[in-house]
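As you look at this complex, bear in mind that one protein chain is not there, while each of the others sits in place.
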Amino acid sequence: MPRTTTYSVTVQFGDCDPGGIVFFPNFCRWMDAASLTFFMQCGVKPWRILENERGIVGTPLLEINTKFHKTATYGDTLTVHTHIEEWRRVAFTQVHRVMRGDDLICEGRDVRAFVKRDEHDRERLRAIPVPEDIQALCS
Amino acid sequence: MPRTTTYSVTVQFGDCDPGGIVFFPNFCRWMDAASLTFFMQCGVKPWRILENERGIVGTPLLEINTKFHKTATYGDTLTVHTHIEEWRRVAFTQVHRVMRGDDLICEGRDVRAFVKRDEHDRERLRAIPVPEDIQALCS
Amino acid sequence: MPRTTTYSVTVQFGDCDPGGIVFFPNFCRWMDAASLTFFMQCGVKPWRILENERGIVGTPLLEINTKFHKTATYGDTLTVHTHIEEWRRVAFTQVHRVMRGDDLICEGRDVRAFVKRDEHDRERLRAIPVPEDIQALCS
Partner (left out) sequence: MPRTTTYSVTVQFGDCDPGGIVFFPNFCRWMDAASLTFFMQCGVKPWRILENERGIVGTPLLEINTKFHKTATYGDTLTVHTHIEEWRRVAFTQVHRVMRGDDLICEGRDVRAFVKRDEHDRERLRAIPVPEDIQALCS
């Protein structure tokens, strides 16, 4: 079994749209928080420390695929279960299952990569091979 | 050629994360706005009027797949080009291409369905077949 | 001492701006969540039930004044302490103190009122006198 972490969120009134259900970019926001929480809970240092020490700025998305199964509304408590499904040389696939109790609300599958700033153009970000020590912590 | 509409957005400082690039749920937010703008520009009435007249609450997402090609930052002007790629009986697939000039920043492919409130449980939403008049306006 | 409730939040990467600090509308979002949490913890029913039973849609803001004392960044755990400072006939003032441990990060003072939908124009919201039973629960 791959290492799995959880991140909990209580849906707020302002997270919902005029239909009374969660406005879906909020699911993206919670899955992003779950992604970072996964790395922190696995013992990886916060991005701002990694940037100072090793130049690693974060893990921007290359692709995301999300399937929505049930709606959620304010007052619901959701738990995001996160693990890494596949490590490739540069990219990796992270899965986020958003549950309300035993109900699967939605499931997101991210492809991400670790990035550094380009030496010659600080505003440009470049993907780097997955750092071995980080992969070891997260598997 | 399917009918295509555009929605423009200027990226704001607060749309960007500590890495200085757009925090990706904002792309989801802009693609959602582009989705609704598409229907409005095609001549479909606003959801709150459709809800009063026909009980149609909106077009929640069933699935979204987004590929990120380039980053964007504040000050950038982005244009989202939206069209419907496929109409099925109940669901339809809408494509959003987010461009900065000639650069493709990201591309989202939504699967959505029109929904009504359940008669017996107003908090439950039920997918309905794509209304023919709306399909005609949007093709 | 007026009744006080707390609402906790862990600041996420995406809550921060390119300066690396919390983008302030997120504080507004957390104070709004704290406002609703206050009513729920005091035993007031969720808005969607109150709307069905009594026509009360929520407590929109009339005014908000927020003072920012210190910055916060991702990884910080913040606790919002909320109480009602003053009940007037129609409006009331709610105070939210956002703390990181013993540090006061910011303090918001909301003026809000309970509203119902207008009978003749469902899209118009009208302030009503503070319901006595709700005031009793929250004092």
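Each chain gets a letter, A, B and C, in the order it is written, and its residues are counted from 1.
Here, a contact is a pair of C-beta atoms (placed from the backbone, for glycine too) under 8 Å apart; a residue touches a chain by one contact, two chains touch by 3 or more.
Note that the coordinates shown come from a computational prediction; the quantities given were computed from them, not determined experimentally.
**Q** Among A:F39, A:Y74, A:F92 or A:F114, single out the residue that touches the unshown chain.
**A** A:Y74
**Q** For the chain left out of this view, which of A:P2, A:P18 or A:P129 touches it?
**A** That would be A:P18, which touches the missing chain.
**Q** I need the residue numbers on chain A that touch the omitted chain, in ascending order.
**A** On the chain A side, contact with the omitted chain comes from 13-14, 16-20, 23, 25, 48, 74, 123.
**Q** Name, in rising order, the residues on chain B that touch the hidden chain in the full complex.
**A** With respect to the unshown chain, the touching residues of chain B are 12-14, 20, 29, 32-33, 36, 40, 46-48, 58, 73-75.
**Q** On chain C, where is the contact patch with the chain that was removed from view?
**A** Its contact residues with the unshown chain are 17-21, 23-26, 28-29, 32, 47-48, 57-58, 60-68, 71, 73, 123, 125.
One rule holds in what follows: only the chains that are shown with their structure count from here on.
**Q** Could you grab the centroid distance between chain A and chain C? Build each centroid from C-alpha atoms only and quote it in angstrom.
**A** The separation of the two C-alpha centroids amounts to 28 Å.
**Q** Quick one: report the Å distance separating chain A from chain B, using the average Cα coordinate of each chain.
**A** 22
**Q** Pull out every residue in chain A that's touching 2 or more other chains.
**A** 20, 29, 32, 47-48, 58, 73
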